[in-house]
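One protein chain is absent from this view; the other protein chains keep their places.
Chains here go by letter, A, B and C, matching the order in which they are written, and residues are numbered from 1 within each.
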Amino acid sequence: MTDHTPDPAAPLSTFPAYAWPEGKRSAVLLSVDVDANSPLLWSLGNDAPQRLGIHEIRNFGPRTGLWRLVELFARFDFKASFYVPAHVAEQHPDMLPLLLKQGHEIGLHGYFHEIVSEVSDDEFTGALEASLELFVRQTGTKPVGFRSPAWEMTPHMLAEIKRLGLTYDSSLSGFDHPYEIDGLTEIPVQWAVDDAIFFKFEGGGRDRFPMQSGRMVLEDWRAEWRTLHRFGGLFTLTVHDWISGRAQRIALLEDLLQDIAGAQDTWVATAAEIAQHHQTSSNKGRFAVAAAIPAAIGPRRFGTKA
Amino acid sequence: MTDHTPDPAAPLSTFPAYAWPEGKRSAVLLSVDVDANSPLLWSLGNDAPQRLGIHEIRNFGPRTGLWRLVELFARFDFKASFYVPAHVAEQHPDMLPLLLKQGHEIGLHGYFHEIVSEVSDDEFTGALEASLELFVRQTGTKPVGFRSPAWEMTPHMLAEIKRLGLTYDSSLSGFDHPYEIDGLTEIPVQWAVDDAIFFKFEGGGRDRFPMQSGRMVLEDWRAEWRTLHRFGGLFTLTVHDWISGRAQRIALLEDLLQDIAGAQDTWVATAAEIAQHHQTSSNKGRFAVAAAIPAAIGPRRFGTKA
Amino acid sequence: MTDHTPDPAAPLSTFPAYAWPEGKRSAVLLSVDVDANSPLLWSLGNDAPQRLGIHEIRNFGPRTGLWRLVELFARFDFKASFYVPAHVAEQHPDMLPLLLKQGHEIGLHGYFHEIVSEVSDDEFTGALEASLELFVRQTGTKPVGFRSPAWEMTPHMLAEIKRLGLTYDSSLSGFDHPYEIDGLTEIPVQWAVDDAIFFKFEGGGRDRFPMQSGRMVLEDWRAEWRTLHRFGGLFTLTVHDWISGRAQRIALLEDLLQDIAGAQDTWVATAAEIAQHHQTSSNKGRFAVAAAIPAAIGPRRFGTKA
Partner (left out) sequence: MTDHTPDPAAPLSTFPAYAWPEGKRSAVLLSVDVDANSPLLWSLGNDAPQRLGIHEIRNFGPRTGLWRLVELFARFDFKASFYVPAHVAEQHPDMLPLLLKQGHEIGLHGYFHEIVSEVSDDEFTGALEASLELFVRQTGTKPVGFRSPAWEMTPHMLAEIKRLGLTYDSSLSGFDHPYEIDGLTEIPVQWAVDDAIFFKFEGGGRDRFPMQSGRMVLEDWRAEWRTLHRFGGLFTLTVHDWISGRAQRIALLEDLLQDIAGAQDTWVATAAEIAQHHQTSSNKGRFAVAAAIPAAIGPRRFGTKA
């Protein structure tokens, strides 16, 4: 493991390139975090107010939005990775089987979309084991991937994911192609290509940001895709059922997927397929980092070298 | 009532389609929440500061903005639904009769634009009954629809709306076509096509968001309209007298309405007409949900199945 | 005084039109609030931190930005209205004479850019009298207009402005053409055409909003101008020395002024000229409102008519 600074004695052209399958210069992962109202339930805790609107806004996802996304992917014959909190799967018992039937990957996403900073290590393990058990019970197959709610991870979480035999995590942003962290394959995400930071809006005074321009986000997503394709990276798009299942977001995605479908030399694959490629290719070990959390800087403030 | 997950044994083409009147593939509802300064008065409570500016900004609505909207709709011969807090109607006693004279629908919108989370069930009932009485007194006719201030609802509110003989609510976002919730017809709204979340700006440090680009919002509203038309949904636009009555917003709406007017196979109708269609068509009962507020998840945290 | 609801018995075409000078269908007021670092000093109060950056950012205004605006207006031969806090004029004693020499109007804007809600009536009067005295001392002439820092007003302020013989206020937004409030001529402003809500950025964690797209703001300002011109209104642009004196903002204004200069039938004038027109034309008395601040609604909540 190195800090990945290029060798100063080498020309810059040695900048490490990620190796994709024969004939492909980049990859695309279409991922859907099927949150429905689980983050809302989690954030409300025990004091859930008796109001309908904030739930109905999110119920649009499992009723309509998710299936519009499924239809959209089918039109392009793209297979995607769907990360589903166990609680959502419990409320909609036909969801996981239907997604598998369509050829998609399903992955773990917490039990109640619990936030890393609000649960203990033991609680995380309990939620992970219970989610895994539910997925197996509902589908008869074991998922191989995990995505953390809100994209935070700890060394404990990485260890538990490995212990339970999952083959990858997809929650971190340390490279823009697959890498390894503490030996676990990481399929990286990126906020700039997540729909929630631009379009999530619930009303009721809970929103922190205004809704951004879909047209402009599309331009930026296209730029990210086009440029990552040039750089030979992995373009990981993340969308949500109740956000991107809305009509104008489907139109936006349609335009983006049209661009991607037009490139012969990109590989559209599920995270499971990409992780398997990473583990069985020359990339393995070339981009490995430790899950090191830096020490607090307090004790050595201001160069006094105490 | 179901959770509306498609039948996994069926092909995806059974995705349920909403049935519109003969020859129409979608519908458009133009709605105006005529708030004037009522939300401001409500939020100020008993401690209204002795300052003029924040009121004058909103007084622009009943003085000028509302009538520009009325003129705009008249130019296209579109009939709209105007939701008016009773207090606004009281301050401007000619408003409701004039809107009716122009062929528009008028609906209830609270007495003082009171916010659901700040009033008791009894207070809501009192405000609803008083609003209804005022509307009848001022116009001689009984309105049939209700839209909640800030778009929140409770099971009690749904029950009271039914008890008083109103035929629909228009405050929730669980589908993007009409549906039923606890048996009441719901004409859904959507934040993404509401002017306030993009353009509301009062000054005085009260604003939470910057004013967004009108040009970009127009692009997104056009995309929502165009795509919902393809999907056969209901495009519910919501604007406000003091916000969208401003010159540049009228120009924006003019461009949007031009698009809509160019589509022969969309049905521009009031919410009352759309609700009546829903109740008398094959759609009735096909999209029915319960006003179920999920239990707090606290007791079953982390899959421990306590 | 009326509430300006159109006569319900009349056709909508009686919507009141504002009368501009012969041959003109609309008017344009270019106004500059020359705040420099006065709002910062005011907000810091007695505990001004010993840091330079937030001052230097604003010092750019009197050093460079203000004069770029003056040059820009000169290129179009447009006369503007500059509202200058007395403290800024004190720090830059050549500023007011130079602005007058260029043919512009100068108006009052508080002594220390003091905020209405933070000063008593007596303090407002003291600041107003001292500002007026300083302006007369520095220029030998008496200004006729006042613009409130942060655009808030009280009935006391309106009364004091009249008592001191000023002829107009320019701080409120109740119409989009001149009107009268408590008998004082009001030359209205509008947040949507103010540069600060889009572009103000100081750093240091004080900013509430991100900087918006200049290109998109230009589109919206053009739309507001173009549509207000159609409606026969007053387009009041407000810019600030340290914000719009920056290079890209000058380019933006150049494009906007080019549009305005291309319209033969608009009247570009100072606020003083527009106020005089209002007072001596058929408009006088047609758009008169009282400075009425609505009573708190607490006592009559929920239509209980207590």
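Worth pointing out:
Please note the rule applied: contacts are C-beta pairs under 8 Å (C-beta built on N, C-alpha and C of every residue); 3 or more make two chains touch, one makes a residue touch a chain.
Note that the structure is a prediction, hence the values are computed from the model and not measured.
Although one chain is omitted from the display, it touches the following shown chains in the full assembly: A, C.
Interface note: of C:G165, C:G203 or C:G262, the residue touching the hidden chain in the full complex is C:G203.
Only one of the listed residues, A:N59, A:S81, A:S131 or A:Q190, touches the absent chain: A:Q190. From the set C:Y18, C:F112, C:F175 or C:F231, the residue in touch with the chain omitted from the display is C:F112, counting the whole complex. By the touch definition given at the top, chain A reaches the unshown chain through residues 3-8, 12, 15, 116-117, 148, 150-155, 171-176, 181, 190-192, 197-198, 209-210, 212-213, 216-217, 219-220, 223-224, 226-228, 230-231, 233, 289, 291, 293-299, 301-305. Seen across the whole complex, the unshown chain contacts chain C at 37, 41-42, 44-57, 59-60, 62-64, 67-68, 70-71, 74, 86-87, 91-92, 94-95, 97-98, 101-102, 111-112, 114, 119, 123-124, 126-127, 129-131, 133-134, 199, 201-204, 209-211, 213-216, 246-248, 250-252.
Simple rule for what comes next: only the chains that are shown with their structure count from here on.
Listed by label, the chains touching chain A and chain B alike form an empty list.
Among the other chains, the CA centroid farthest from that of chain C is the one of A.
Rounded to the nearest 5, the angle that brings the Cα atoms of chain A onto chain C is 180°.
Distance between chain centres (mean CA atoms), chain B to chain C: 34 Å.
With each centre defined as the average position of its C-alpha atoms, the distance from chain A to chain C rounds to 48 Å.
Of all residues in chain B, those touching 2 or more other chains are 209-210, 213, 216, listed in ascending order.
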